[in-house]
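What you see is the complex with one protein chain gone and the rest in place.
In this document, chain identifiers A and B correspond to the written order of the chains, with residue numbering beginning at 1 in each.
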Amino acid sequence: MDIDHTLEQSLFAEKTARQPGLLQELDPRLKILSALLVLLAVGLSRNLTVIIVLYFLMLALALFSKIPLAFFIKRVWLFITFFTGVIALPALFITPGTVLVYLPLGLVITKTGLATAMFFLLRVGTSVSVAVLLVLTTPWNSVLKSLGVLRIPPVIILILGMTYRYIHLLLHLTNDMFLSRKSRLLRRMKGPEERRLIAATTGTLMNKSLQVSSEVYLAMQSRGFRNYPRTMDTFKMRRIDWLSGVLVVMMVAAAIWLGK
Amino acid sequence: MAVGRAGGHDGCSSHLVGKIGNLQIMETPPIFDVNGLCYNYDNQIPALEHVSLTVRRGERLVILGSNGSGKSTLLKILDGLYFPNQGSVIAFGRLLTEQAFQEEAFNFEFRRRVSLVFQDSDVQLFMPSVWDELAFAPLQLGLSQEEVKSRVESALRDLQIEKLRQRAPHQLSGGEKKRVALASVLGLSPDVWLLDEPSAGLDPLSTAWLLDFINQQGKAGKTVITATHDLGIVDAIAERVYVLGEDHQGVAEGTPHQVLADKALLISSRLMRP
Partner (left out) sequence: MTRIKTALKMLKSRTPRSLMIYYGIFITWLFTTAMHIPDGYLSPATSVIMFIIVLPFWGLGVRKLRQKMSSKNVPLVALFAAFSFVIMMFNVPLPGGTTAHAVGGALAAIVLGPEIATMAITIALVIQAFFFGDGGILAIGANCFNMAVVLPYVSYAIYQAITKNQATSSKRRIIGAGIGGWTGLTVAAFFAAVEFGIQPMLFHTADGTPLYAPYPLSVSIPAMVIPHALIASVVEGVVTALVVAYLLRTNQSALEFVKKTEIPVELSGFAKWRALWIGLVVMIVIVPIGLLAPGTAWGEWGTEQFSSLGLAFIPQGMAKLSGLWSAPLPDYNFPALKNANLAYILSGIVGTIVIGIVAWLFTMLVTLRKTEAR
């Protein structure tokens, strides 16, 4: 159950996003667009060096935004090694090409194999770093609100905000349900038992979701909601934002050109 | 003056009996006029039967009833969220129907003047931050961006929750949630407050603050209708008490002093241990 971990993680991101730092100062809409552009540059690059340079740029930005570097690196690479690393590993051995290293069991590492694995791992790692950096330097609510800049309809933005709000309610509820069930059981649960518990929890959670949603609908109506939500422009672009925007566009253009 | 009693299970057309004589002389036109109201949920289980009730402008009324007596449903009907199966509700001289709320102008006017604060703050607070929560109602009712901002700021100030503006609802305590819930409609400066179990789950200090808030609104000439089963707060916030019985009917109305003194009534309405 990684629910505790998720809640902790969200609290931590909320904290780092509100402390003073370089990226925290910038307009969230600008940050979202920039993140997308950088992801595009990382995605398009056919040159490993470009990807590596972009990764170090992310590290530098994290540093200037007062994100603990050790945490930032661990947060990205721990996950990558577990999933993408396992997937990339066989490519190291099976890709045909000039042999670099001979290993026992008749395995070999080829030059192309190494390049393949490097491309895959570094590209995923740098992409994840971009996304993590965005979340660590921008309060959640601002991320969601500024999605409007991507031409997402206001009704979807409203739903996104409400979803984020109710994820926390359901997570706490689930935590309580599991704890209360487990506290009544002294021994470890067996497979079938745990499956039944999960099904019952899921069912209860869904009933709760349906019930809360119809009540929330009344609460929204009571406060004047009709089919089309009205929203507010909360953000203002300042000179520093425009300046950073121009910098990002130039940098990404250079990265895409160099990585071609 | 005796506490009025409803006279058994007669037909839907019968009004609540036992209105106290001098209260029927009304100086101001009623805000709500409920007549022979019956309401069933989808599952056909009745929630309210033959309820009749008049609420005057500027009145502080408590609707007293045990769990499941239908008081939440009554508040939702008064707020134009549910509509009666039988009988009628007239608010500000207009019949509350689904069609009436389809009219933009009426919907706007009614929603601005009448506000319901739900019992469960997790339902009332559906936006991702306190600031957004407070801005929701003024925005939906079409106020300008500047107007919305100034109303949110003054609501934050009035309820002393300026520090919470960026918080998410899950980062608030029970008492803070209740303050934000009240603030979420305060921006509209409603004429009528409908409060559903406002003291549920609050610590003594928060409860004392809440009672002050209600009375403050009352003094400012607002109508405050509070649904509760908490006998302890009735005296502090009510001029008049309307009791909903176990059978989802109105069983009595009177001053807090009269109702609280009638032990037999409280016992039969499951508000007190026999």
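Keep in mind that, in the parts below, a residue touches a chain if its C-beta (ideal position, glycine included) is under 8 Å from a C-beta of that chain, and two chains touch if they have at least 3 such contacts.
A quick note: this is a predicted structure, and the numbers were derived from the prediction, not measured.
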Only one of A:Ile52, A:Ile73, A:Met162 or A:Met232 touches the unshown chain, namely A:Met162
Across A:Leu11, A:Leu40, A:Leu69 or A:Ala254, the one contacting the chain not displayed is A:Leu40
Logged for chain A, residues touching the omitted partner chain are 1-3, 6, 10, 35-36, 39-40, 42-44, 46, 76, 79, 83-84, 86-91, 93-97, 105-107, 112, 115-117, 119-120, 123-132, 134-135, 143, 153, 155-156, 158-160, 162-167, 169-171, 174, 191, 194-196, 198-207, 209-210, 212-214, 216-217, 220, 225-229, 260
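Keep in mind that, in the parts below, only the chains that are shown with their structure count from here on.
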In whole angstrom, the CA-centroid distance of chain A from chain B equals 43
Chain B partner, complex, touching residues on chain A are 14, 18, 139-141, 144, 161-162, 164-166, 168-169, 172, 212, 215-216, 218-226, 229-233
In the complex, chain B touches chain A at residues 76, 79, 81, 104, 107-108, 111-112, 115-116, 118, 120, 122-129, 132, 135-137, 139-142, 145, 148, 166, 168-170, 184-185, 188
